[in-house]
Structure formats: structure tokens, C-alpha cells
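Shown here: the complex without one of its protein chains, the others still in place.
Naming follows writing order (A and B), and every chain is counted from residue 1.
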Amino acid sequence: MSLADLTIAEAGKQLRSGQATSVDLLEAVIERASFTEAQLHCYLTIDHEGARKAAESADRELAAGTDRGPLHGIPLALKDNFCTRGMTTTCSSQILAGYVPPYDATVVSRLRSGGAVIVGKTNLDEFAMGSSTENSAFGPTRNPWDPERVPGGSSGGSAAAVAVGSALGGFGSDTGGSIRQPASLCGVVGFKPTYGLVSRYGLVAFASSLDQIGPLARNVGDALTLFEAVAGHDPLDSTSYPGPVPEMRSDLEAGPKGIRVGVVTELSGEGYEPAVSTAMAEMLNRLAADGAELVEVSLPTFELALSCYYLIAPAEASANLARFDGVRYGLRVDGETVEEMMARTRAEGFGPEVIRRILLGTYSLSAGYYDAFYGQANRLRTKLIREIAEVHERVDVLVSPTSPTVAFELGAKTQDPLAMYLSDVCTIPADLAGTPAISVPVGLDHQGLPIGLQVMAPALGEAVMFRMARAVEERAGFTARPAMAGLPT
Amino acid sequence: MPIEIDIAHVARLARLALTPDELDRYRSQLAVILDHAARVQAVDTTGLAPTAHPLGLSNVFRPDEVRPPLDVDEVLSQAPSARDGYFEVPPALEGA
Partner (left out) sequence: MSTWEPVIGIEVHVELGTASKMFCGCPVVFGDQPNTAVCPTCLGLPGALPVTNGTAIEWLARIGLALHCRIAPFSVFHRKNYFYADVPKNYQISQFDLPVCVDGWLDVTADGEEIRVGIERAHMEEDTGKSLHQGSGGRIHAATSTLLDFNRSGVPLVEIVSRPDLRSAAQARAYAQDLRALVAELGVSDARMEEGSIRFDANVSVRPVSTKELGTKVEIKNMNSFRSLERAIGSEIDRQIGVLEDGGAVIQETRHWDEEVGATKGMRTKEGSSDYRYFTEPDLVPLEMPASTVERIRTDLPELPADRRHRFGQLGLDSHLVNVLSGSDPDLRRVFDEAVALGADPVISANWITGEVTAVFRRAEASKAEVRIRGSDLAELVMMVKQGTLSSSAAKEALSGVMAGEGSPREVAEARDLVQVSDEGLIGAAIDQVLAANAEAIERLRGGEEKVLGFLVGQVMRATGGKADPKLVNALLRQRIT
């Protein structure tokens, strides 16, 4: 077995026992990437030089007795919408091709000071808009379990890299499911925290009121470790939660006994692949057998969550992406006047999905439509938040499939935006509500494609969510790896 | 209700120089999406305030303290065009 297939916890043990160095770990994941990248295209940038320096420095420090914690010396992959000083940050867009930020995102500086080794920047749907990583100006990422299929998105690059072993862990951003859905489709754990627990400073904004950074990992324990390294208040983000990060470790192994599990009626039925529904039902049975209390719950506003999302997210995006105008950075397409220059730059620099959402958001904010669309969606959001708070008086966690389907084939939904948007129907409610949610792999379908189960909890309810996720993981016993990960090293 | 979209106006507001063909295509795609999204209008939301922050935060302030600015050369190194320490753009159509 290659070092590239270790979990973060195992790798940390090897580093501290002297069995492996950080440079060894880095070489293992880069070697893995050298086999897989040509086909999968997880990375937009691999920072060979910077990563090597960071790994060497981590080794020196550890040898000298300086231990920066559980991510010390661990090679990680970051989605290419995190600003990294001195390393290109493109958001998979032509409009930012070659852009080098002059500052690090808060998450990036916390990872650096935690001793992590940043291998490189991973592919995404342009500006995180999409559910398949096909909307990348630099070509799609493919699913390690079946390269004819999508890895999900928008954090498809990080999810696939973690699945295949070209990083030991990774980070993505989740606005409508962009961490959990690719985690589900790639057979890894993906976690979206309570809104405000991780700083958004330096994350290139898609929809500010929804965006949240979170980890992708091979197991629940690693996801927790990655989360702990970046969580906590940041004075540079006004929306950052000022209180303490919940304590999540003491009950992690406490099991499902006594946990009241709400099974969401609205997230089942038509459109859900039988294998997905079956995998969930089997897991629920096992949890019940071990003492979890299952409760059918109905959250009627979940039915409207997707519509709300497609009014709120594009509206915020239309303003967030207005700054890409060819004036201060990025692409410029010349024009006679500054107005013409901006309009040409934006039309050529943005891909079709981004343009579609900018137009959609601009429309729903414009005079005469605001109240019926954007305004109404934001009031409905309040209704949804209340509905979730009420249901949590009766249940501790909510469960659902993460995605109604397993990984679909490349191109299957690119011509039908609405069908693509429906991929996120299970993940969007937690984004709108700002509540934590995690996807845990529970098995493979008959084609050998991974299936994920989603566990949602009330705001700041990370402790019970992780406890439940761990219980699911233990019962699923999911140890399968994509065939590509087993390539000779 | 059928959704009316003046797509050329929307594109102008969004500063996107799109061709007539592109405008047509986006208009029909937007119509489908908005038709679906219009379902939100069926719900009575009177008395509900719009969500400002999921956790209900308010009054987040920064002390009035100066932090060091960025290095001007690093900033301008990313500019498509710069001159004498300024960013440079084509002239504005509108008056000053």
C-alpha cells in the first residue's frame, strides 16, 4: 500500500514514529497524481516547488521537536477558489486565468500555520457554479470510480483527488451542496459546517449568505481533524460566528443509541434511484437495531428550497461577480470605451453557466421583480429556518440521501440546466438554513458507484452530527477504493 | 403566469456584450428556470422578515485602527494596464 492511501490520522502516526517523512507523503501523492491526472484532471495547479519546501520545513520542525498539530506535514488539496498568495487562483474561469492573489485566505493561512503542505489547487465548476465540474474553463474532472462519469461538483477536483489519493485530504466550498454532492459521488466524506464557523475571507464569493468552506476526507475522523484546523472566529469576516467552536470529540464514538433520527419525507420518492433508497433504508435499519429512534418527519418548505436557492444564489452572485470587469486584474478584452471593454471582457471571460446565473440574478433583483422573486425567496428562507428549528425539537438529526443519483455520465445534463440543478435537491436546504450537514459513503451500487448518506443537524449541532456520521461510517464499513487508486507505485 | 424577460436590458445591466443568438438562448433558458422558481410565489409569507444571517448575528464592528496597505507594485502587477502608479482603462463614454 502506498503512503498516498493513508488516512490523515495514520499518516500523522507514521510521521511521528519516524516511519515516514512529510516529503515521503508528498512524493507519494505526487506520484499518484502522475498516474491519475492525465485521465482525471483533479488539479489546475500542482505547486511542486512550494509544496516541497513546506514538506521539508515540516520535517525539519518535527525533527527539532516542533509539532504544529494533526495536519503537520500532511499534503492537502485546495479548491481553486481559495486565495493563495503567490499561487494562481482561477476559479476555473478564463476571466481569472493566471491571476495571482496578493493575500492568503484565512483558511489558507490557518492551514499553513498548522504545518499543512498545500499540494495544489483543484478543479471546480467555474466560480463554483455547477454540480459536475464540467463547467470548468480548463476542462472537466472525471470520476475516479468511472472516468466516463462526473465527480459531482462544484468541488469535484478536491473530492476526486482525495478519493484517488493525489492528496490525503482536501477542502472545498459548499453553496448548494458543492462539498457533499461530489463527496457522495466520489465515495468520500464531505462536510459543510454551520454557516459562520469557518471564515469566508479569501474564498472567492459565489453567494455570500450561503458559501461555507468545509473538508473532504477519507473518513469522518479526518474530516473532523481538517475542520478543527480551520474553524473559529475570524475578525476579517463579519458573518463569522463569534462564539466557541462546538466540542465534537468527546461523544464521537458514543454510537447511535438514543439518538432521534428524523427521516425527511420530502427527500425521497420519485427521482431517487432505487439503489440510493435501498442503501439508505438498510443503514436506517441497522441504526434502529442499535438503538437509534427513527421518526418520519415532514418539512414542507424543503419542496421549495431549490426554487429559493435559484433566486437567492444567482442574485448574490450577480453582484459578487460584478468586480470581474477587466480593470484591476484578470482578463481584459479591449474596447473603445471602458463600458465596451467591460462588457466584452465579461462576455468572453465567463462561461455559459456563469452568464446564465448572472442574468438570472440580475433579473430577479431588477425593478419590478425584486419582491416577487428575491424578496419572496428570502422570506421563504426564514420560514424554512423556523421549520427546521421546530423539527429539531423532536429529532436530533435529519437524514436523507446526499444525492438522488449516483455519478452520472459526462454530458448527461449539460444541455438541461434544470435537470442539473435538481442534483442538489437534497443538499440545498442545509445551505439555506445555515445548518451543518455531512455526507458519508454507505456503499456501492450494482455498477460499483458510491452512494452517500447525508446527516443534517441544527445550527451549531456539529457534535451530534459527527457522532451520527461516525455511527453510520462504522456500520457501513465502507473500505472500497476506486480501482485507479490501486495502481502500482 | 408567463414570465416576461427583456433579456437585452438585463444583459446591459449586467455589462455583458452578448450576441442576438446568445440573448435568445439565455432568454428561453431563464424562462424555464424562472417558471420553476416562480413556485415560491404560491406561499403566503406575510409577517416573515427576510433572513439576514442564519444565526441572527448583528452589530459586528471593527475598531477604527489602521492596518498596513498592500504593496502598490504587487497590486499593479495583476493589472491589465497600469501607468504611473495608476490603473489605466479606456476612456469613459459618460461624462465625468
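Just so it is clear, contacts are C-beta pairs under 8 Å (C-beta built on N, C-alpha and C of every residue); 3 or more make two chains touch, one makes a residue touch a chain.
Source: prediction; values computed, not measured.
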Original post:
Given the contact definition stated above, which residue among A:Val338, A:Ala372, A:Val391 or A:Ala412 touches the chain not shown here?
Top reply: A:Val338
Subject >> Contacts of chain B with the absent chain, listed as residue ranges >> reply: 9, 12-13, 15, 50, 52-53, 57-67, 69-70, 72, 75-76, 83-96
Subject >> Where the unshown chain meets chain A, residue by residue >> reply: 81-83, 89, 91, 96, 99, 101-103, 105, 200-205, 207-209, 235-239, 315-316, 318-319, 322-325, 327-329, 338-339, 342, 362, 365-367, 370, 374, 378
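The rule is simple: only the chains that are shown with their structure count from here on.
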Subject >> Distance between the centres, which are taken as Cα means, of chain B and chain A, whole angstrom >> reply: 23
Subject >> Residues of chain A touching chain B in the complex >> reply: 99-100, 102-103, 194-196, 209, 235, 238-239, 241-242, 301, 304, 306-308, 310-311, 318, 322, 325-332, 334-344, 346-347, 350, 355-356, 358-360, 362-364, 366, 372-373, 375-383, 385, 417-418, 421, 433-435, 459-460
Subject >> Residue ranges of chain B touching chain A (in the complex, touch as defined) >> reply: 5, 7, 9-11, 13-18, 22, 26, 29-30, 32-34, 36-41, 43, 45, 48-51, 53-55, 57, 60, 62, 70-71, 74-75, 77-81, 87, 89-94
